[in-house]
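Incomplete set of chains, arranged as in the complex.
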Amino acid sequence: MTNLVEGLSLMVIGMGTVFSFLSVLVFFIMLSSKIINRFWPENLVANETSKNNRESNQDEIVAVISTAVHRYRNKKQ
Amino acid sequence: MMDGLLTLWRDTGIANFTWGQAIMLVICFGLLYLAIAKNFEPLLLVTIGFGGLLANIPNAGLSLDAVENAIRTANPEVLKLIANALATDWSSTEILAKAYHNSTESQQLAAIQIARDMGFENGMLYNFYTVAVASGAAPLIIFMGVGAMTDFGALIANPRTLFLGAAAQFGIFATLIGALALNWVPGFEFSLQDASAIAIIGGADGPTAIFLASRLSPELLGAIAVAAYSYMALVPIIQPPIMKLFTTEQERAIEMQQLRHVSRLEKIVFPLLVLILCAVFLPSAAPLIGMFCFGNLMRECGVVERLSHTTQNALINIVTIFLGLSVGSKLSADKFLALETLGILALGAVAFSIGTACGVLMAKLLGKISKHPINPLIGAAGVSAVPMAARVVNKVGLQANHHNFLLMHAMGPNVAGVIGSAVAAGVLLALVG
């Protein structure tokens, strides 16, 4: 019985802590996102360009190979 | 030569099998079957199952330490010396074994020295358990690996999903009450520590459950770990009916807005933020949350890719193997084939169900006060069980609306659930540990 009471108090404290902790975390995530996106915004264009460059090279290689396969198959028929 | 044959015969498994061990072997084969044939959390259930097989080989003593192996031989002279070291009398080997576990560290050391002097040694699985689990290292390293494999982008894009991860932890604390209430049933005697260790099954997070059980209730570790991983594997069966019970077809069809892009810097700051909050408000959660955040920082910071890669591969795999074998070593008949295990299994199912329901209800509440539409299904992912729960959400969502892809939205509450249960574990450690 005393244990059950202890358990109930654990539940209240526990859920309270979980909610408080995560609420504070929500607040700070929002705050940090705002600060970061205002003062150190990610240069999306630059990033994606360099990424695109790399990817487009790969795309081209894929394109070349698949074209080669295609032509080869057509020729086979 | 007759002596030799006799020694060999007395040593065989047939001559020493107990019913308990036979049943445990069947149970462990069952775990292996579920893991291999049904793909139930195979990484852990294959290793735990096999560890359980090894632990239940009669007369091999793989999961016993030197003193327990000495006691097992039941040689009166050996027993007398050990009883002497423990400053007790002895009438049966069981009583002596119990006395050994209840004696002080210095008495235990004396007993170990005597057992070693007589040529007894720790079993291999006992050594693995000591190094990997009793020290707390293995679950924490796995947690670091999980951190290194987790992308918090979805959570940072929509931080309010943290409330869903918080709500789902109600499963933990409701189960705690349930475990204590079970004490009214004759045969159950869960201490507050036991109840807390059982409750964490509701966190749906393997390493957290093993870590907490190893600190609060090592005796129940085997049953708790098996229950935790089994229910995590059963998420696709347990969750959908509950999700449907608490939502209407219309609610399940709600489409959500695409998540915004999250910058690299936001992702780097996130683990540091979580760590600071942990340091300020809940230091007892520091081992779990600290290692998790460390893994995630290695992932996101972009300058230690070789460490992050090893953490996600070789290191987590090696530790998983030894963690599984060690947990399996706790699947001994005398501890697993007890009424408690049935209670733990029942409570685990309750924990998952309550967690799912609370997550869904919280999502409904959140949907009402939010400007953007929120599909209540994503609340079910708050129990963690990453990434299975999020996938289940996606599947149930698609059933209601063929254009409704909830996977990314469910990843937010899903990883929030991991943090939530680590916080809950921290509270339990602080107040009960």
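We call the chains A and B, going by the order they appear; numbering starts again at 1 in every chain.
Here is the rule we go by: a contact is a pair of C-beta atoms (placed from the backbone, for glycine too) under 8 Å apart; a residue touches a chain by one contact, two chains touch by 3 or more.
Small disclaimer: the values here were computed from a predicted structure and weren't measured.
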item: Whole-complex copy numbers (one chain of each kind is displayed here); value: A x3, B x3
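As a convention for this text, only the chains that are shown with their structure count from here on.
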item: Rounded Å distance between chain A and chain B, as computed from the means of their C-alpha atoms; value: 26
item: Residue ranges of chain B touching chain A (in the complex, touch as defined); value: 155-156, 159-160, 162-163, 165-166, 169-170, 172-174, 176-177, 180-181, 183, 192, 195-196, 261-266, 269-270, 273-274, 277, 281-282, 416, 419-420, 423-424, 427-428, 431-432
item: Chain B-touching residues of chain A, taken from the complex the two chains share; value: 3-4, 6-8, 10-11, 13-15, 17-26, 28-30, 32-33, 36-37, 40-42, 44
